[in-house]
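The complex appears here without one of its protein chains, the remainder shown in place.
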Amino acid sequence: MLHPDRLFSSDPTQRAIARRLYAEVQNLPIVSPHGHTDPSWFALNEAFPDPAALFVKPDHYAFRMLYSQGVPMESLGVPRRDGGAVETDSRKIWRLLAEHWHLFPGTPTRMWLEHAFETAFGVTERLSPATADGIYDRIEACLRTPEFRPRALFERFNIEVLATTESPLDPLDHHKAIRESGWKGRVITAFRPDPVVDPEFEGFQANVATLGVLTGEDTTSWKGYLAALENRRRYFKEVGGATSTDHGHPTAVTADLSTAEAEALFAKALRGTVTAAEAELFRGQMLTEMARMSLEDGLVMQIHPGSVRNHNAPVFERFGRDKGCDIPSATEYVRALKPLLDRFGNERDLTIILFTLDETSYSRELAPLAGHYPALRLGPAWWFHDSPEGMRRFREMTTETAGFYNTVGFNDDTRAFCSIPARHDVARRIDCAFLARLVAEHRVDEDEAVEVATDLAYRLAKNAYKL
Amino acid sequence: MLHPDRLFSSDPTQRAIARRLYAEVQNLPIVSPHGHTDPSWFALNEAFPDPAALFVKPDHYAFRMLYSQGVPMESLGVPRRDGGAVETDSRKIWRLLAEHWHLFPGTPTRMWLEHAFETAFGVTERLSPATADGIYDRIEACLRTPEFRPRALFERFNIEVLATTESPLDPLDHHKAIRESGWKGRVITAFRPDPVVDPEFEGFQANVATLGVLTGEDTTSWKGYLAALENRRRYFKEVGGATSTDHGHPTAVTADLSTAEAEALFAKALRGTVTAAEAELFRGQMLTEMARMSLEDGLVMQIHPGSVRNHNAPVFERFGRDKGCDIPSATEYVRALKPLLDRFGNERDLTIILFTLDETSYSRELAPLAGHYPALRLGPAWWFHDSPEGMRRFREMTTETAGFYNTVGFNDDTRAFCSIPARHDVARRIDCAFLARLVAEHRVDEDEAVEVATDLAYRLAKNAYKL
Partner (left out) sequence: MLHPDRLFSSDPTQRAIARRLYAEVQNLPIVSPHGHTDPSWFALNEAFPDPAALFVKPDHYAFRMLYSQGVPMESLGVPRRDGGAVETDSRKIWRLLAEHWHLFPGTPTRMWLEHAFETAFGVTERLSPATADGIYDRIEACLRTPEFRPRALFERFNIEVLATTESPLDPLDHHKAIRESGWKGRVITAFRPDPVVDPEFEGFQANVATLGVLTGEDTTSWKGYLAALENRRRYFKEVGGATSTDHGHPTAVTADLSTAEAEALFAKALRGTVTAAEAELFRGQMLTEMARMSLEDGLVMQIHPGSVRNHNAPVFERFGRDKGCDIPSATEYVRALKPLLDRFGNERDLTIILFTLDETSYSRELAPLAGHYPALRLGPAWWFHDSPEGMRRFREMTTETAGFYNTVGFNDDTRAFCSIPARHDVARRIDCAFLARLVAEHRVDEDEAVEVATDLAYRLAKNAYKL
């Protein structure tokens, strides 16, 4: 199924160059500096239960496509919040996927799944109702062997380092267990403080109180609250090996309030009486506070703004978060980031990595900003845009203004462990294909392209995330 | 003039694949589920008067280009509202087109016209001042023969079904006449209620009153008004064969008001005292009402938002609507559609087809929405974007997130009858070229591409519009 030249231009000149570039980067170790895999996999190292549990139930890319065409999520085994009945027969779920396989041509989901099927499990037939059972059996048999336990796969995937993402309230027990186990795989955490810095997050007040308990700080005062966050960041660095923080706000708004204003706003947030605009302002202030802390403790800062979370109210009510119902919206950066940038944008020892779901911002806002401010870098094409066409547009719309070196290589950002090698492979191929076009059009020399390809595949992520 | 490989990539690998795909779809019947042709053509079956009347006067694509370069609309025979003098010599108008033919390279207008000239009328020379008269004579001679009457062309164009678009106040006499004539061509209507659901539409109050008369319902009450609309939808289904409705609002805003709120707003609209914001809210409420009715009566719903109509005030005053003066504007869907989607987005028996004039919404909003909600589908590239580059961007920016099967094939959306085969041919070629690239880059297998090409050219429109 996997052609060795996939994703390269069919033009022979470009293809030949792309092949040579790809040969240089194909086998480099995977650096995965941002994602959402489950650290318990590597702590416990238990077998994955079955093909549907591995590939369908947890993958909102897969089940949102089936849902869009009328397949109920219950029949795909997606758990209901109220514990109501859902399909438990994994083979039936797998067959449903196979019956709807014709929906996926041209999507990255198709490419990631086939890559995993073939390279990890040796499947070489296309999924279909006729082949569904055979493929299911093969994958299931593999999963029962030690070679398919999480740590073995981690090693086979040639992962040099893998970052997960945790709430400040997480005790990081799995990360501790991994370190104490003596296993050499490097799995680190990232500090994602949304639950304690966003007044609109479920349980914000309780979360802030818990943060106080965990850190021994008085989080009812602004000063104590900041100290608690600093404390917890330290804990994430020391215990979880964190080198970065991550911030998933609805917008990119930042603020730079006086201490008195910030104190008053925080008090209001704790009382639960902030308006939507005040909640936005508070989140914005916290981004600036986080930048200040990053300058002090060296954690790299990631901002992932612009997702309208849980857009589908009935589905959210029945199934909860992360069910394929988050929808991007237009996101402004130039005015939004100004307060933070006026204060910290010129710092050479600070790294803020910006992501977007709004591709219009690439050439209009993000590349011009990152091509100027020393503190800014551009994260790779994200989420819906983490795809061949999306990655190509990212390079076409950012390179001329920001160059390659204000970007940070690739993040897979995935919850689906087996998709990691596929996603990195797609990124490497698309970057090689893009560079091959530049070489073929005599815009970049091939020796330079080799350097750039290697940096994009490996070094840039390692450097930008201090790994 | 028409090269057999036009619109295919010049890369030999891609071109060979595109040819094979196109051979499979080239001769499929035309399904035209949405457009603005005149049903009287097929009811009366009279000869088209002359080349200028067929190709210039009614085609705002053609005359807006000439107007932009200083050619007065009067000299192109575009009728004035006040009945003032305009050019009546069709040959002179034709010569004006020929003199300005150099303005059109690279435009779809050029491609559509040359396709019609050559395939329908056997013209093989390029239009120019030197050839203008000869071509005029040839087309005029054709138009005098029975083979060029509307019904004969309809059959020659291999049209399986053609939908027109009518106001609820239209008696559908032409559609009745077509059915009663015994002619086998299938021409159906679509229900476009803007004149009776938009408080800012010219004559809204009178239109609503007329709707009451036509349906025997009391349209001075909210309840009666809704009943009248339901009644009229039934009439459009039964008498005009309608399978769809169509909604051309300035934005995509929807609302889900309580009955009391809706009643009060309707009363205000009838009194003519709504503000612009209230008019917007009322239109938004009516989209949600229409979705409810569609769920009940099965009519497929089309939403065409985002055109700033009649932007050129002096031209509107002198020549009226649809004179090439409608200009797209930025259009938001994610928040705008939420009220409707929260209520009906998860319905599997409802189909809402979304269109846009704002290409930035393809990858950011529309593909993510249609790739999740069972009720949503994406209409094809529309109006200014119904062109080779526009169609290519549509596929590049929607396929990875929504797949091919959350789109609905092609609509020609035209007022220009003779452009129908050309427009469908362009769409088929561009889809084949896009698929050929995916095949050549080993992203889709060729057997799958054949299936998809056939679905895009024929089956998807037929299924989505229940034809």
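Labels for the chains are A and B, by order of writing; each one numbers its residues from 1.
Assume a contact is a pair of C-beta atoms (placed from the backbone, for glycine too) under 8 Å apart; a residue touches a chain by one contact, two chains touch by 3 or more.
Computed from a predicted model, the values in this text were never measured in an experiment.
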Using the touch definition up top, pick the residue from A:I159, A:A440 or A:A457 that touches the left-out chain. A:A440
Which one touches the absent chain: B:K92, B:H311 or B:R348? B:H311
Please identify, in ascending order, the residues of subunit A that touch the omitted chain? 11, 13-14, 332, 334-335, 338, 341-342, 345-346, 348, 360, 363-365, 367-374, 376, 396-397, 399-406, 437-438, 440-445, 448-449, 451-452
Considering the entire assembly, which residues of subunit B contact the chain that has been omitted? 3, 5-11, 64-65, 67-70, 102-108, 111, 126, 308, 311-315, 324-325, 327-330, 357-360, 384-385, 387-390
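The working rule: only the chains that are shown with their structure count from here on.
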Determine the centre-to-centre distance between subunit A and subunit B, using the mean Cα coordinates as centres, and give it in whole Å. 40
